[in-house]
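Excluded from the complex is one protein chain; the other protein chains are retained at their positions.
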Amino acid sequence: MTTASAPAASAAHEHAGHESAAHEHAGHESGDTACDRGQHGYISDKARYLARLKRIEGQARGIHRMVDEEQYCIDILTQISALTSALQGVAVGLLEDHLRHCVTDAVGVGGEVAEQKIKEASQAIARLVR
Amino acid sequence: MTTASAPAASAAHEHAGHESAAHEHAGHESGDTACDRGQHGYISDKARYLARLKRIEGQARGIHRMVDEEQYCIDILTQISALTSALQGVAVGLLEDHLRHCVTDAVGVGGEVAEQKIKEASQAIARLVR
Amino acid sequence: MTTASAPAASAAHEHAGHESAAHEHAGHESGDTACDRGQHGYISDKARYLARLKRIEGQARGIHRMVDEEQYCIDILTQISALTSALQGVAVGLLEDHLRHCVTDAVGVGGEVAEQKIKEASQAIARLVR
Partner (left out) sequence: MTTASAPAASAAHEHAGHESAAHEHAGHESGDTACDRGQHGYISDKARYLARLKRIEGQARGIHRMVDEEQYCIDILTQISALTSALQGVAVGLLEDHLRHCVTDAVGVGGEVAEQKIKEASQAIARLVR
């Protein structure tokens, strides 16, 4: 079980790590927000996010088990809707923390730094909305 | 990791189990579709659904790790959007199989059995759309 | 106002009309469901759908006016969310009626006719979910 999913997990992770590196690079150029130094908005609430994501992992595992045990399709769909809602809740929370810290810091710096963070946040919102 | 999330997983599972029992009960009353006897539409494709859900579990675990490693907020949001899309893909697939098998069977029986399955499928669609 | 929007409306209409013609063509080949003869599922409830869509048109006009009067951005977003919900409600209703009539009829015919309608409904669900 763990073995089978490990590649997917680490692929997602490496991918994100790669993008993150790109951001850090951008950070090195602009170099002046707490966010660029890796002090992200959600960190003050990290334990709570980890707990929520642990529950989400459990929900994903529960849905896998429901299919494995050949439970009723509609019940599985109900759990998928619940998991989707939980994910959207985490995403909206992360976005709020991101606005409160990273974007706020970037606005303090102003100019291109601010503009870039606002554009980036808007694109993330667009991906969540669609 | 496994220990911490186990309660959430089994809670989701028990809940579904409970609803499933209610459906089986309804099945005993109407008694005559393959679906009521536990031969759900997705079963012919079960291995593929299990593989997709395994990847989804891996994606959820990857997002947990990103927060734990304090990666960039926007990268985490990107992964949440990808996971949400993957879940919606599974949901739409399950619904299609459900229409093809369970609802089709119920339509063959007709009357209240058909009407109940159509109403139930529509409510599941409404939960996915919102 | 009416003049400016007329091209968009009729473009949408012509586009749909074109697709509709394709469906009618498919209907002529299979030729045997009420749906293929234009007796769509929602028709028994047509007056209620027209009233809901009239309100939706009014909501769209209200949002246009809010921008024209330079009202507060967040209030406009609230109205866009309300309009989106209203549209999703109509879509779920139409889908339910479509399952109850067109898909049910096609299932009665069986074979390719049934399969095609189920595939088509699933694709429509996928477009609504994403």
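Some observations on this one:
Each chain carries a letter (A, B and C) given by its place in the written order, and its residues are counted from 1.
The rule we apply is simple: contacts are C-beta pairs under 8 Å (C-beta built on N, C-alpha and C of every residue); 3 or more make two chains touch, one makes a residue touch a chain.
All values reported here derive from a predicted model rather than from experimental measurement.
Within the full complex, the chain left out of the display is in contact with A, C. Residue-level contact of chain A with the missing chain is found at 85, 88, 91-92, 95-96, 99-100, 103-104, 107-108, 114-115, 118-119, 121-122, 125-126, 128-130. Touching residues on chain C toward the chain that is not drawn are 1-2, 4-13, 15-17, 19-20, 23-24, 35, 38, 40-43, 46, 49-50, 53-68, 70-84, 87-88, 90-91, 94-95, 97-98, 102, 120-121, 124, 127-128.
Criterion: only the chains that are shown with their structure count from here on.
Chain contact topology: the protein chains form an open path, each linked only to its neighbours in the line.
Where chain A touches chain B, the two copies mostly use the same residue numbers: shared numbers make up over half of all numbers in play. Distance from each chain's C-alpha mean to the overall C-alpha mean is smallest for B.
Distance from the chain A centre to the chain C centre is 34 Å, each centre being the mean of its Cα atoms.
Looking at chain C, residues 130 sit in touch with two or more other chains.
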